[in-house]
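One chain of protein is taken out of this complex; the other chains stay put.
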């Protein structure tokens, strides 16, 4: 596929994800973690404008110089930015303006991509694709949050098809013997800087589950009083449970004694056989603790990943998000990409049904704060 | 004018105020005090549906029962409500849905108003009109805040005409002699419960200014270091100044040494001859204190009101918002209207250019918290 | 009494109030409103050192120049100060050091008072006495809070005698006819600047209760669900009730179905015949509202004060704390004394059993925020 075709494919997919939205849905920001969909559309465009067009495309004119201020995210290197909590207060640029901005930048990009593209620029383009794909996944999370926290519970798409992963018939665990293993990305193709360098780790004997924990299994934890017993929780998790009155996964609603789940199709009775989703690391740990088990480390997960099916939802690991041996930040603004988040975050492995095609690999290191629950994630146990 | 004609006039005016808005502008809530414009449009409609149609129009069907939850404001009597800070997180109902809701209720109201209307219902209708007119004024405040806090500074209406009030040639003060005066509403026509009962007050000799304080005069206060000298401020005002880094009226911006003002026409150089607007009571008091003067009480204002021109912007008084002798709350939900705010609020008198025609009178008691600045208000001095 | 004798009397009384305390009790600050007792002892000393000795006593040497930083309260004019919430973090100066500081300043004061004292200085001395007497009353409030919020409920003085005020036999109200009345301080003796200038007010007919509301009467309000029904409360009061889970006066504890009250003697069953104490203005208003009555204004209180017994506890009025006609702040640091608090405070009238002898008069204007409950205060009703 040419760079230009790939560009078109990625850019279209972002807009496709937003196609069921009303204008109003693009605008709001109910919590700090969630960004308004129009912001994602603008920010991914700003990335190509700022890092490709402005430095490399002679004679390129900004669409609007104020947009740098509005659509810059965390890139401290590139000028002032709208602080994150303010994004939901911005009615302008309008959704239509953002689409015009996308069209303007796309048109310039197509012209630019007709020229010679150096290997360095090619690499930057690929980073831009992967960056926009990450925001595509965030778009799913954020749209679900916006609609799922509206008292009218509007559907995103009444015909939305969830990914179904066949359960392994066996409930036994996969056993992996003690020894030296290699982890981290190697080979061709794109990866993020945080997956480099492939290196050796020593693992003890361990076992990891064939299947993710289901809604039905998690319901047993609730019914056994798991949210009420501090013994299963980390100290800071227990504070979090009490302060936020957490008593079930996000999007679960107990209505007249019956459990419902907000899905992208709207409010539905809970499907007990489906993997549980939208639990924080705190909850995943507490559940494992209640079962007398534990979560796998990210290396245990990676080493065993070819032995079970994954991809329905990201899986919390026991690992903290830390640099691999020899990790070094890239110079300049792009160097801010990953390294600066390497404190107080837990690693998730796998992929989710919101992950773009070809955007997943067994070495991918996703990361979120231990309290996050609005991402598409679940639980796999180890011992 | 028939009730039906009056209804149409009021309802149209709300929509007219919103006509320059983009869909996105209807949705956001940058601070707790500001409500999204679509909420105002829905809430004023909910008022007629809840207090007129549902109790009095046989066979009326709610437009949508969930709207009570969304558009109820502070009326604790009438069921659960969306807490105020959440209004800006609601993308649904859409703006179009809200306009449909208005059309649906309006259509029912026109049919209802063809029937016999009892004097009690007539009174309730008039309250509904005045309620919607209050929200029309809030619409101006809130729209200005939403657009004026956007980094792109979009105009509400590039041709918006501010109200001009001819300055009195004389800078001298109006003198009012000591004695017993009557204050409060008397006579025909509508007034709020807080303006009743007309009663006697004893005033000492006082003087009140012909004109409001101008931008130019207020600029002298800034340049004299008024915001930096605690001696002019109340203790809690001084904390407010420091905590919020207040250094000028709201909407003033010092860009490269030149003062600009966001108006409904967009960002403009400050007009020194215009009355200063968007100052808190704290600032009005500090300004007066710096001048060696004071603010009038609400009764001083009312007694002298026929001797000066007013109506450009509400005027802070020294008075706290307290009940008049014999004040009694109406029974039921409407009784929540005014009385429950009678603590920790300052009274403003007059009217503003955002006040609907015929919605002002010299006995009108407006009230806001001492720190509020997003309303259309200014300063008149006394001694 | 000579100035010197009066000085000794006032200074001794502060130390007498603290005499039952343990060293540790002098140090803590459980809430912002409460100051550590050793701070009161230091601050009142600092007042004489700063305003009398340093400017007027030739050759006076500071006890310790750092104490200005530690014991200055809100006097912005006189240099940097320890922010109020930090007072409870200071273990030094020790209690013993503070008593040494008192002795050092007292010794200098006695020498100073042997000389000629100008009328201006005499006036300043009298202000210093009244200032220390105000802090004596705060000492009672703060000590009660410190001990009454300790899980061990230590007594201040197991033999503490509460003030008993004979109930008027009659439950009828005192009637005052409509007319012009004079209010404010006049005559000889000390008063604060906020009580000046005596001036005329016009009052409508009103009635005011002979007696304060009792614990038994207030218990009826609790048992009738008064804390659970928003209709009796101001809007901001209702938020306060819910946010702070307020369900009874401060110091009331329901233990196994029986109501107890922490008094300066320790925890005791509630005495139903005693006046209720430690209720906020919000609660006083809600109680009155539930009874279909109201609180008196400060002028109604003052005009009728010679017709009922008062002095057990301060009485909330409906009045906000505002300047009297012609009020002017004194120049310099002492001008900060009262005026800067004249916003968002309610006036209380009367006196309490913690008020020093000769420190009360019918024109005295006490003031606190509407949510305050740790002062010695109660409720008198009007209609």
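Lettered A, B and C in written order, each chain numbered from 1.
The definition used in the following text is that a contact is a pair of C-beta atoms (placed from the backbone, for glycine too) under 8 Å apart; a residue touches a chain by one contact, two chains touch by 3 or more.
Computed from a predicted model, the values in this text were never measured in an experiment.
A.B. asks: Quick check: which displayed chains does the absent chain contact?
C.D. replies: Taken over the complete structure, the missing chain's partners among displayed chains are A, C.
A.B. asks: Looking beyond the chains shown, say which of A:136, A:212 or A:319 touches the absent one.
C.D. replies: Checking the options A:136, A:212 or A:319, the one contacting the hidden chain is A:319.
A.B. asks: Given the contact definition stated above, which residue among C:22, C:61 or C:358 touches the chain not shown here?
C.D. replies: Touching the chain that is not displayed is residue C:22.
A.B. asks: Touching the left-out chain: which of C:119, C:151 or C:292?
C.D. replies: Per the contact definition at the top, the residue touching the missing chain is C:151.
A.B. asks: Among the options C:42, C:93 or C:325, which residue touches the chain absent from this view?
C.D. replies: C:93
A.B. asks: Based on the whole complex, identify which of A:10, A:70, A:246 or A:370 touches the chain you can't see.
C.D. replies: A:370
A.B. asks: Footprint of the hidden chain on chain C, which residues?
C.D. replies: Contacting residues on chain C, toward the hidden partner: 22-30, 66, 69-70, 82, 86, 88-95, 146-147, 149-152, 154.
A.B. asks: Hey, which chain A residues sit against the chain that's not shown?
C.D. replies: Touching the chain left out of view, chain A contributes residues 74, 76-77, 180, 199-202, 204, 206, 230-231, 233-238, 281-282, 285, 294, 318-320, 322-323, 325-326, 335-336, 340-344, 346, 370.
Criterion: only the chains that are shown with their structure count from here on.
A.B. asks: Please classify the inter-chain touch graph. Allowed labels: line, ring, star, complete, other.
C.D. replies: line
A.B. asks: I'd like the angle of the rotation relating chain A and chain B after CA superposition, in degrees, nearest 5.
C.D. replies: In degrees, rounded to 5: 180.
A.B. asks: Name the chain with the Cα centroid closest to the overall protein Cα centroid.
C.D. replies: Of the chains present, the most centrally placed is B.
A.B. asks: With chain centres defined as C-alpha means, what is the inter-centre distance between chain A and chain B in Å?
C.D. replies: So the centroids are 44 Å from each other.
A.B. asks: Per the centroid of Cα atoms for each chain, what is the distance between chain A and chain C, given in Å?
C.D. replies: So the centre of chain A lies 57 Å away from the centre of chain C.
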